[in-house]
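A single protein chain has been removed from this complex, and every other one stays in its place.
Right after this comes subunit A.
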Amino acid sequence: MLAGALCLIWVFPIYWMVNTSFKTAPNILRTTPQFFPSPFTFENYVNVFTKPNFLSSLINSLSISIVVVGISIVFAFLATTALTKFNFKGRHLILILILAVQMIPSTALLIPLFLTFRDAGLLNSYAGLALAYIATVLPFSIWILRGFFHSIPVEIEEAARMDGAGTARILRSIYFPLLLPGLIATSVFAFITAWNDYITALVFMADSSKYTLPIWLVSFSTEDGVDYGGLIAGSVIFALPVTIFFLIVQRNLVQGISSGGVKG
């Protein structure tokens, strides 16, 4: 019962978004809302695709996000290994710092970051934007991965070592499978962060050809009043690839967790 009610609250805005995106312009602006689009139309989607810079924004968002995922996952994995498998002076301080930097509001960091990137000539460049995202993603990724590292009992590793397994073998057959859900979760997080960011890209990217999708959507909404049809169709297109990606990943995540549980 409660599950159904909660379900409804979370599904309704999505349903309404898809529903609206297939309505004709006069049917969107009706005082008695239409719960099913009739007549059904693709005009909002066509509108979006024929708009200038839509495709370039899509490509920009996609390529920047992929680069951010790739780089941050490797760097986070290396750093987490150092922080969980080694005991060295300053390790504790680094962990506290990692937690502390997450408390910095992105809006606050934006002020010095804007000025620093301006000096370094990194404003209005893909590399600069990706760099900002990687730094945003890294502390949290390390934090999450650390939790997964700790869920691996030391005994498993010790047992494997006693059986004569080398470091490479242990990494491959023990750590990698058990960490996979964590690596996937971290990738998903990195992707969302880069994909969803609005404020950094807005302040950094001056050329409309270098826009990412969120800025493009907002600029579309302010062109002449809010064109809800086009805006919401654009939002659907925006949400679609990332949702499909998540669904695939989520299945792996559940699989990874359950198989890890059985084997462990």
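The rule is simple: contacts are C-beta pairs under 8 Å (C-beta built on N, C-alpha and C of every residue); 3 or more make two chains touch, one makes a residue touch a chain; residues count from 1.
As a working rule, contacts and distances are computed from a predicted model.
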The chain that is not shown, which UniProt protein name from "Response regulatory domain-containing protein", "histidine kinase", "Glutamyl-tRNA(Gln) amidotransferase subunit A" or "Sugar ABC transporter permease" does it carry?
-> "Sugar ABC transporter permease"
Touching the hidden chain, out of A:46, A:59 or A:100, is A:100
Option touching the unshown chain, where A:63, A:116, A:173 or A:208 are the choices | A:116
Absent-chain interface residues of subunit A come out as 2-3, 6-7, 9-11, 13-14, 16-17, 20, 28-33, 74-76, 78-79, 81-83, 85-89, 91-92, 94-96, 99-113, 115-116, 131-132, 134-135, 138-140, 142-143, 146-147, 150-151, 154, 157-158, 161, 167, 181, 185, 192, 195-196, 198-199, 203, 213-214, 217-218, 221, 226, 228, 231-232, 234-235, 238-239, 242-243, 246-247, 250, 253-254, 257-258, 260-261
